[in-house]
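Only one protein chain is missing; all other protein chains are in place.
== chain A ==
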Amino acid sequence: MNLPEHSSVASSYDCVVAVDVSRQFGKKKVLDEISLTVKRGEIFGLLGPSGSGKTTLVRLVTGLDIPDGGSITLLGEPMPKLNVLSRIGYMAQSDALYGELTAQENLEFFSTLYGLRGNSLKKRIQEVAELVKLSDDLKKPVQQYSGGMKRRLSLAVALMHEPEVLVLDEPTVGIDPVLRKSVWNELDNLRRGGVTILVTTHVMDEADKCDRLAMLRDGKVIALGTPEQLKADSHSATMEDAFITYGGGVA
């Protein structure tokens, strides 16, 4: 019935299109006329300190919240739209897992919501557990998991139904450096498989691994481009220096 590739010219290349998006809670403007585009098949980073509006923007993209102004289009569909939600994998900032249940039971539960079942579900659980290195701990109740393990399980939940778009809110918090590297390698593999990834982080060196990124500060986009561009334009050697330059420099 709906043919997203005809609904707008941009939709065949663009995964997320945000136009003049604003959101305020009470008097506080959390997002102030943000416009950005995430292309299909790229890793797009949202970089900014906590309180800069990253999570709010991510919640708008996933349809959990509605902007006060502007519009968001995801995979060619204006958000919020329920049937687009089955095409995205979302990993929230807090680990939304059921502590009493085992990792396997958590994976089974969330996957069933996306319609996975039977043998393909079992096979997929093994694959994804292998990917996040949790195969040996699947039978453990999640409340016995460490912070890093919970993070990995959250990522696994987001990957289960092989979504076209991954929206990851601070995916590597509390994960040790070795594992963080392997998570990023995995994101790279997924991208090569055609998955679009929108990832938020406040770790500057992670930003280097994104194809393109937007720097957020106080609800505004202060810079947007490839990591190399941003560093070159601000004459900075590191992402951290670039951020300071765009943010108005050190007082």
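By definition in this document, a contact is a pair of C-beta atoms (placed from the backbone, for glycine too) under 8 Å apart; a residue touches a chain by one contact, two chains touch by 3 or more; residues count from 1.
In this section, contacts and distances are computed from a predicted model.
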Among "ABC transporter permease", "Solute:Na+ symporter, SSS family", "Formate dehydrogenase delta subunit" or "M1 family aminopeptidase", UniProt-listed name of the chain not shown: "ABC transporter permease"
Residue in contact with the excluded chain [from A:Leu101, A:Leu179 or A:Leu224]: A:Leu101
Residue of A:Pro80, A:Gly225 or A:Gly247 touching the missing chain in the full complex: A:Pro80
Missing-partner contacts on chain A, residue numbers: 62-66, 80-83, 85-86, 88, 90, 92, 94-101, 105, 109-110, 112-115, 117, 141, 157
